[in-house]
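Taking it in order: structure first as structure tokens, then the write-up.
One chain of protein is taken out of this complex; the other chains stay put.
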Amino acid sequence: MSIIEILFWFLTALALFGALMVVFSKNPVHSVLWLISVFFSISGHYILMNAQFLAIVNMIVYAGAIMVLFLFVIMLMNMNTESEPQKSKWLRIAASLSGGSLMLVLVAALKDTNGKVTGVFKVEGNIGLIKNLGQVLFTDYVLPFEISSVLFLSAMVGAVLLGKKETNSIIS
Amino acid sequence: MPINYYILLSVALFSIGIVGVLTRRNAIIIFMCIEIMLNAVNLLLVAFSKMHHLRALVADRATTVGTDAQLFVFFIMVVAAAEVTVGLAIIVMLYRNIHSVDINFLNRLKH
Amino acid sequence: MGQLQGKCLIIQQKLKSSMTILQIDFFYFLEKLLLIGGVITFSLVIAMYTTYAERKVAAVLQDRLGPNRAGPFGLLQPLADGLKLFFKEEIIPLTSNKLLFVIGPALAMITAMLTSAVIPWGSTVNIFGRNVSLQIADVNIGILYVFGVVSLGVYGIMIGGWSSNNKFSLIAAVRGASQIISYELAMGLSLIALLMMTGSLSLKTIVEQQMSGGWGGFLGWNVLYQPLGFLIFLICVFAECNRTPFDLPEAENELNFGYHQEYSSMKLGFYLFAEYINMFISSAIVSTLFFGGYDIPFVNEATLAHTLGGNVVALLGVAALLAKIVFFLFFFMWVRWTIPRFRYDQLMDLGWKKLIPLALANMLITAIVILWLNK
Amino acid sequence: MSLTNNFIKEKLTNQFGEFILGIEESYGMLSVTVKSEVNLKVLTFLHDDAELSFNFLTDLTGVHFPDRKGEELSVVYHLHNLVKNARLRIKIYVPVEKPDVYTATGLFSGANWMERETYDFFGVNFVGHPDLRRVLNVDEMDYFPLRKEFPLEDQTRVDKDDEMFGR
Amino acid sequence: MASLTTRSKVLEQTPLNLMERLYLPSIFKGMAITFSHIFKKKATISYPEEQRPFSPVFRGLHVLNRDEDGRENCTACGLCAVSCPAEAITMEAAERQPNEEHLYREEKYAAKYEINMLRCIFCGLCEEACPKDAIYLSETFAPSNFTRKGFIYSKDQLLIPDPNTEKEKYQVAKGLREVHKKNKK
Partner (left out) sequence: MQEQLNINLPEGSIEKQTTRLNLGPTHPATHGVFQNILEMDGERIIKTESTVGYIHRAFEKIAERRPLYQITTLTDRLNYCSSPINNMGWHLTCEKLLGVKTPKRVDYLRVIIMELARITDHLICNSIVGVDTGAYTGFLYVMQYRELAYEIYEEVCGSRLTTNMGRIGGFERDFSFAAFQKLEKFLNEFPAVWKEFENLFNRNRIFVERTRGTGAISAERALNYSFTGPNLRAAGVDYDVRVHSPYSSYEDFEFIIPVGTTGDNYDRFMVRNAEIWESLSIMKQAYQKVQDFKGAEAEVYHADVPEYYLPEKADVYTKMEALIYHFKIVMGETDIPAGEVYQSVEGGNGELGFYLITDGGRAPFRLHFRRPCFIYYQAYAEIVKNTMLSDAIVTLSSLNLIAGEMDA
């Protein structure tokens, strides 16, 4: 087993375990931390596929910003194991079963595909590098790029408006 | 590394996300499970982009096939970030009004 | 110079290919391991002595004598402090979240150390016929990597502050998190103008570009072309390191030392160390990006290498970088012991309403100038 | 126009003739004793009258005279007219069994804690005070320490527990 | 509000001008000030090795005085104990026996003389009260101790060294005392 394979299996295991812990840990703060580890392992996968830009952006955007927001909100709401709402046992079992069967169906459908011929790791292929991505982004995809920035702006304004509270109602 | 492994990994992550959405009542955790699902898709997109790129490389050394998939990932991240800000703002608003993030409370919206 | 650059290029290519496929030959592995160990030890020692320097500089600026008991001039003071921290009682508050309480300082320390991986500490030295680059990893997205790690730095503060289950700590954690996230934006924007000029994200490339300027490299220093960008970057670095005037998360007069209020023993030590390592690394990055990194000003390294030999020049370069770092460390302390701190809303105001527009304007001007020059 | 003691005296006697129990002048300061039930009226008059306008409460405190039967507790107000620079002392006496005094907090916000302090030490019950709690002593205390029946310490110092002082 | 006196002067809050609004000039001005202090004389001293000089009238630890012949001055009149606002002084008087003239100057002396240094506030009233020049406050600090009991100074801790047996130590203590006296008039 080459070092790359070891890394692949390690990252895969970490991602799956982390994802399971996100779902099953009782304390929301722990969930957030596990989710961060999931993102890290996915970033690792990106690096293995030589998509360095996406790896770092994934880290900055997800781990550095989005998860901080999650943590922020959870901390301010002071959620912990005790305050965590629980669904009834049967509902949870049913949900797990349905999720599992979805996975089963998908795996069954995909298991016979002839994927083994195509390897993903090769030295060649520098599309993941920032230069190539930028080239394409600012030529072919410049319109979606601009639209997404508008989306960002509106999301920002929306979040601020939602988060703003009528101060006088509280002080009085 | 065969593409199959990546497909299976993504499927597994996606399913875990779905299980999370179905089993939990905490709106924030549900939100996080949706993020897992998005990431599963991202991973798959990158893997496919890489696969197609390698295929095309055989024919043309200077090809940029597959770049768009990675750009899709980029855009998904952008949308996810926007979605999280608005979503969390809504959850905070919700929490402020009913002091809970239990989605079952959202039934109150019906009345 | 050309020869050197050629060599560098070869190494870079080698390095890059090694990075991408992670095929590792043994000597390369050993060399990097040694370098990592060296950098970590070095950072720790520097951080230790920065605590000493902080106290001494504060004393000197305040007409005091400062630590002078442990060893000559108090030089063993950091060791004494470290020993003391190790032997202090570990106190974990009963109401705290114990696991996270322990993880907090560890995270702070790790994120502080991670950035040092991409900083070029010097050019290459020749040991036993091998050209060893004095940089742990020359990734081609070096600056992005720095930002990635910096954006993680907030976790140590947040987790530590929250898990202590203390309201002052929580306020500090909230302040710290929002401050760091807000100033990251201005920091990134101020650098974009620089990146437009350099056209590369690799720190090594940026340093080499600066070295090729006139007056032995001095005229190539980016600070001469990006003074506003430098200023914004420096201010943001202060904010990211939680130093006065942005030391709101630990504002001792308001929040009783903020997020590490409940910590004791070496866990507290980790937080304090992490702060000083952050300062050290930030100084290194500022020197690298704006002050020519390991460039010795007014000296042409290539010609000097002919007379003195490459290794000596490389070491001199390391010394030059260190001198710049020491200056910035002193600057950090000098500012801290001079000015008052902001209030929370003023801090946000400065970050969002002043620094970000300024950085954007700087970006715009740089873009226009570059376009105009290229026409 | 300066505010002489005689003028103040005249003005007060005209207004509250039958309520004034005594007027004296000690060390240059006019000191007026009034009946305890009109203290607030007097203070309000002094505060609001255009010519007097004693609108600054310098001090408010209590005194305990154990020998004066029926008027053991005294409350002393020191007023100041800043513009004309005149000081005035108003005194009232109440029995220790029923130490009810109208509060001056409506007139002077600063009287709040001064009255709490007086209550704390002398047990004067300020009627209408918004928050009459102990301010300097512990909340659990059940006596009023500045009254004369509580001796400071035994002067012969025989039974004094000096363990805390290292004796 | 109208001015009460003719002596007032209003300090207007002038708005900051452009240079001041830029933050940096005033920050650099401040930094220049702090930097200039690097070269100033240091105000602190390394305490146990160096000690700042006390004024000759400094009120430190008490000393019970003897006269030239080594006899104790104190006659146990109790004025110091009475004048002590902190009630730190306790004493017990005793009659001088016929063979003790070389020990005590007066007919009565303090058999027990204790000062509780935890209670003492070093106000110097005991020294002022003493009609026999028997107690004075010296230029020494109160030392530390491990127990509360250790702060109750008994007579032998307070007494000045005997000039007959420890001449030099007595001279040292006395020397300070002479300066002391001269300056106090």
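Here are a few things to note about the model shown:
All chains are identified by letter, namely A, B, C, D and E, in their written order; residue positions are counted from 1 within each chain.
Note that a residue touches a chain if its C-beta (ideal position, glycine included) is under 8 Å from a C-beta of that chain, and two chains touch if they have at least 3 such contacts.
Keep in mind it's a predicted model, so treat the numbers as computed, not measured.
Residues of chain C that touch the chain left out of view are 58, 61-64, 167-168, 171, 244-245, 247, 251-254, 256, 337-346. Within the complete assembly, residues 26-27, 29, 31, 55-59, 61, 63-64, 76, 78, 82, 85, 87, 89, 108-114, 117, 121, 135-137, 145-146, 150, 152-153, 155 of chain D touch the chain that is not shown.
For chain E, the residues touching the absent chain in the complete assembly are 1, 3-5, 7-13, 16, 20-23, 26-27, 29-30, 33-34, 37, 43, 54-59, 79, 82-83, 85-86, 121-125, 128-129, 131-133, 137, 183-185.
Throughout what follows, only the chains that are shown with their structure count from here on.
The chains touching chain B as well as chain C are A. With steps allowed only between chains in touch, the distance from chain A over to chain E comes to 2. When every pair of chains is scored by its C-beta contact pairs, the maximum goes to A-B.
Think of the whole protein's Cα atoms as having one middle point; the chain whose own Cα middle lies nearest to it is C. With centres set at the average Cα position, the gap from chain A to chain D is 71 Å. Multi-chain contact residues of chain A (touching two or more other chains): 4, 50, 53, 57, 65, 121. The set of chain E residues touching two or more other chains is empty.
Contact residues of chain B toward chain A in the complex are 1-9, 11-20, 22-26, 28-29, 31-33, 35-36, 39, 42-43, 46-47, 49-51, 53-55, 57, 64-68, 70-71, 73-75, 77-86, 88-93, 95-96, 100-102, 104. The touching residues of chain C, counted against chain E in their complex, run 60-65, 68, 334-335, 337-339.
Contact residues of chain E toward chain C in the complex are 27, 30-31, 33-35, 37-38, 40-46.
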